[in-house]
Structures are given as C-alpha cells and as structure tokens.
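With one protein chain removed, the remaining protein chains of the complex are shown where they sit.
Right after this comes chain A.
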Amino acid sequence: MTLIKTTYNRRSFLKSSTLAGGGMILGFSWLASCKPSPEQVSNIPKEWFDINAFLKIGDNGTVTIMSPNPEIGQNVKTSMPMIVADELGVDWKNVIVEQAPLNTDIFQRQLAGGSQSIRAGWSGLRMAGATARHMLVAAAADTWQVNASEITVDNGVISHATSNNSAGFGDMASKAATMSIPEEVQLKETADFSIIGTDKRNVDGPNIVTGKPLFGIDIQEEGMMIAMIVHPPAFGLTYKSMNANAIKSMPGIKDVFPIDVYKDDTERQWSDAGSIDKLVAIVGESTWQCMQAKKALNVEWEETSALESTKGHDEALTKLMNTSSKEPARKDGNVASAFKKANQIIERTYSAPFLAHNTMEPMNFYADVTAERALFNGPIQTPEFLEKTLASRLGMPVEKIDIKMSRMGGGFGRRLYGTFGVEAAVISQHMQAPIKLVYTREDDMTQGTYRPTYKVKYKAGLDKEGNLIAWHVKGAGSNDDLLFENRFPAGAVDNYLAEKFSLETNVTTGAWRAPRSNFVAGAEQAFLDEVAEAAGKDPIEFRLELFDRAIKNPVGNPEKNDYDPVRYAGVLKLVRDKADWDGSQKNGTARGVSAYYCHNSYVAQVLDLNNDSKSPKVDKVWCAVDCGIVINPMAAKNQIEGGIIDGIGHATYSEMTFKDGQPQHKNFDTYRLIRHKEAPKKIETYFVDNGIDPTGLGEPSLPPIIGALANALYKSTGQRHYKQPFITEKPVIG
C-alpha cells in the first residue's frame, strides 16, 4: 500500500473559489467554441461541485479535470488528466479535460520543458485523484452509515457490497465537496491502474480535425487589433530611426512606433533570453495590411556589436578544439600516459550548425493591458516566468496579471523564451487596446533563440585486445559548453578526461529540443561505432562491455555518474532482440545502432537504410525505450516517432548560417525541413515494462537517432559523416 501525505501540497486543495476570485473563468471551451453534439448536451450537468483545484464533479457523474501544464504537442493535456482520472476511479469517457490557466498558488511547475511534466507532476496528479476518491468514499460512508474501508470505487460507481448500496459520483458529489481533506491518502497499486497504461486518444483530436480555434494565433477578441514587429535584420544592430509617416497613412494602419520591450530596470528572468530591447511595432486592422506596411517601412539601424558570420564561429570553435582547459570538467586516471600505451588511437571532430526552432505556429501573443489589469492569452512554455517579467515591466503586481495558456503549435524550446509576450504587453499598453501580436515566418526564423553551433573532438585509445583504455573529449558551443561530463562513457573507462568551452557570441541561443544532447549524442554514438570497428568488435557488444564495466566496477564515484548502466544496457539488449541484430542484415539494407540517456529516459535504436535506389532512404527504425511507467502508449509512441523523424531531418537537412550578423535563411524555401518522402517508412517502438515512476518522452528519442543514422550511412556508403547537416557531405537520404 502506498500512502501519500497530502499536506505538502495543501495549497492546491484550496477550493476553486480561489480560481474564480482570480478572475479566471473556468468556462467550458468545448461548448463555447463549437456546437455541442447531442451526446455532449445530454452530458451537461445542472450543477458542478468543486472537489479540489484539479477536478470538479457534475451532478450527473461527469468529471472535469484541469490539465495544469502548457500543451505544446507533447500530449500532457491528455496524459496528465489520465493520471488524475485513474486514481479517482472514473470512467474515462465521462471525463472532460480543460486547460488550467496560470495559477501558481494552486498548481506546481506549470511549465513545458525538459520532458519533465509527467515526471514532476506524477505524485501531485495521483494525489489529486486519490484525495477526491477518498472524499467521495467518505461521503458515501456517511450517507450509508457504513465503514469507509469496505467501500469500493470502480468506473465512477461507489459500492458497498454488504449493505447492497451503490451510487454514482454525481450522487455523492455535493456531499463529497463538503468533506474534510484527508491528511493522507492511499494510492493505487500500479497493477490496479485501469486508465494509465492504456491507449487514450488526444482529447483535442476532434477539435484539431475540424479546425476549431485552439491556438494562440486563432484568438479573436472584441476590439482587438493586429500587431507586428520589425526587428533588427542582423545580430549586432539596434534601432536608430524610421520613416513612420510614410506608412501611417496606409490602409488599415493604426500606428507605427518604436518600443522599449525591456527597460534598464526591468527585472529579467532566464526566460527573457533572446530579447531584443528595442523594436518597431506596427498596429493595424488586419494581418495583411500590417504585412504590407511592414514591407514599405524603412528602418535605419546602427551597429552596437560585431556582425558575426558562420565562418568566424567555425574558426573560433576549431581554435577551442585545440585549447586545453586548466580545469577539466572531469578527470579519471591519466589519459596522457594511457594514450602512450595504447595500441590504437582514434581521433575525430564533429560539428553542427545553429538551428532555428521553426514551430509551425509562428510566435504570437494576445495582450490587453489597461491601468488596472493586464490580460494575456497565447502559446507560452513558461507562463510563470513571463508573468514575473510582465509584472516588473508593467509595474503591476502579479495579482493583476492573468495569463491563459492556449494550445501551442509546437514548442521545441522556442516558447520557453516569452519575449514576444512582453512585446505584446508593451504594444497593447501603448495602444490602450487589446492586440494580437503575430510574427511572420521571417520574423520567427530570424529572431531566434537558436540551437547553438557546436564542435566536439573525441580521442579514444584501445589496447591490443581492443579494450577502451582512454577517452578524451573536448566540447564547445556558442554560449554553451556542450558536455555532460558525467554521462556515459564516464565511469566505464579508466582514463577519462572531459574539457568544455563556451564561445561567446551575440547570436542569441537557447534550449532546442533535447539541449546539448541533440548534438553530442549523435557525435558520441558515431564515434563509438568507429572505435568499435577499430577494436574489431560488434558495436552493440562493444557498448555492452562498457556498461558491464560501469555496473561491476565503476570508475570514480558511481554516485557521480549521471546514468544507470543497467537500464542503459537494458534498452540496448531489447532493441538488439527486436531488430534481430544478431541475425545479420538483409540484402540491400545498411544498419546502424545507437543508444543514449537524457531527460531521465533511456533510448536505444537500430536504423535500416534501404540501398535500392541511388540515394539511401530510411526503411525502418526499431526503438527501445525505458521511461518507467508509460501513461498513454499510443501517444508515447507518437512522441518517440516524432523525435526520430525530427532528429533524422535536422541532422540531414537543416542549418542556420550567418553572414555579417544576418541569418541567411528566412523561410522554408531555403531552410530545409524533413518532408514526407524522407521520413522512415516504418518505426517500431518497444517500452521496457518495469513499473518505475514515469520519466519524460518529449526529447529522449531525438538525440541517439542521429548516431544510428550516421552509422547506417557509413555501412551504406563507406563514408563517415562528421559535419551536420549531412546533406553537405553527400550522399544523403532523400
């Protein structure tokens, strides 16, 4: 039996009058936004009873569950309420899910990032459901005058067998709402889960396929105007002057003015990375009119810092690859003497470009700022941090700022940095009217918080028996030092040295799906493949030997190692079996393997390239995942598939380059993203069933696939790939 104290989370059990008092409306968006189906109409309760901040129960047994976290396509809007519903004991078909607004008093960590929503939310969500179940049972026990411990709850029905009493949730809801909140509650045994671990379709699916207004860019409000921004065309430039009068008279244009997005005294959060302090705002009646004005506007910019270029970044990173660090990130044994003793030494350098996030929904935000209060709605991964910046910039207490979270047309880390929300606020304040700020694709792609450009150099030493005796890694990136020095193969090699460097640039960078891992995993796994080949060993066997070392006799303090070698080896063995690795390759295919651990989850992959045509295509990917308990397998597989396709696509085709500070790609005509034809024909995903508390899935499948692809390409073409995008080193898939 798992008992969980409810007290630590006491504030979340304040009755939802707190929500109402905050001015946020717990409306039923599925009714407001579209005509309800006859089934929905019959399901509308006459009265709702608030049990706790996460849920309320209607008099007909329908349950509304709030989804606390922002939805960026990682499907938490379905999976988080599933956890609540399972502990509550409700039939999933009687559940309505609503997106919660930002409310840090009652919800924790309302943030989409780091693949942490499920992992961090797990206990709290279970507790919310279990507490409500406890209160329903207490209400029934009191009503029937029986012992609560004899009452069972199943599929929304509360039963007491010996007295032959039963009631629906709706019958007990009003009384349950008045019951005292238990000090501790009993959670279900994992074996008793009936919703967790089953396929549940996306709760927004019907609205997505019929084009309902779900996204920030879809927001329409009374009196709302459209706003656009003009930002400097290059990093290193700032606003000087413009010919505002030339466009003020254009049709539909309301105003054109420079804005100070941030002021000197604005208290910035980490989420304000990538901010451009001074911009030009154009406000008009319609998007097209604003776009026309934007084209006609001439702005003069002045140089405030160096205008950097890709060539310069590349040279500077190369220089760092030949630099020694006075303070290595990690040092075990003595690599120098080990290399002297080595029978073979392999040294390779890998590089990767800046990447734009390119969410399909460009940045946008709705703002309605008055002297008394400020209302916001839009796509944001970090609403809590945005609220803090807004409070500082607007000089307004957070209590007067309300932020609603719209569904997001992709995040990938871009919407961690909510500077567009601050821009919207300042524009609305200036106009004294509600506005919706919309970026064009060009704005979006050229005002990035890009994935940094990286280089990493690996040097490995093998003894006569092909044992890995020395490992030296140097990593560097723009505004980011790349390495996770305590990850594999740290702890598995006697002589290990990790050095890392950060190259300061004025090109703004930030988290991009699976930060750092998105490059270093592919490089490391491609290098290991080459080292295994030099050692004359099968690439999976070679890795398993290293894991075995880390399990039986870890180098250094095992507590320091940031991975569990047993789980790591577990996914590698699972994918080996599923892909029939030992059964060798089919004719006409080339095969690569890779494994990586990040965001608390373990992933191993085998990728087959089909060599039938002149240019190879990805035929099939097998993927083994250890993320503990899987909440929603159908959606979990979707995340895995997406990460694989995303990784293959970016490693093969995508890059952002700079010349004189200017981003050289502005739209999808020259910035290439993976398309239908280039996607794998088939992806099979297998989860390790171990009952461990769940960890994240939004990111972990992306990093290793780049290594698997590089290794398969080598088998196919005989050419190793060291530089991303691989398309610059032909041949490539496509």
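Structure notes:
In this text, a residue touches a chain if its C-beta (ideal position, glycine included) is under 8 Å from a C-beta of that chain, and two chains touch if they have at least 3 such contacts; residues count from 1.
FYI, contacts and distances are computed from a predicted model.
When the unshown chain is looked up in UniProt, the name that turns up among "Isoquinoline 1-oxidoreductase, alpha subunit", "Spermidine/putrescine import ATP-binding protein PotA", "YCII-related domain-containing protein" or "Phosphate transport system permease protein PstA" is "Isoquinoline 1-oxidoreductase, alpha subunit". Note on the undisplayed chain: of the listed residues A:N94, A:T131, A:T359 or A:N561, the one touching it is A:T359. Of the candidate positions A:Q639, A:T652 or A:N711, contact with the unshown chain belongs to A:Q639. Among A:R109, A:K175 or A:K212, only A:K212 touches the chain left out of the display. Residue in contact with the omitted chain (choice from A:L111, A:I151, A:M408 or A:M656): A:M408. From the options A:P251, A:G395, A:G536 or A:G691, the residue with contact to the chain not on display is A:P251.
Where chain A meets the missing chain, the touching residues are 37, 72-75, 199, 201-202, 204-206, 208-215, 217-218, 220, 226, 251, 286-289, 291-292, 358-362, 407-412, 438, 440-441, 634-635, 638-639, 641-646, 649, 667-669, 673-677, 679-683.
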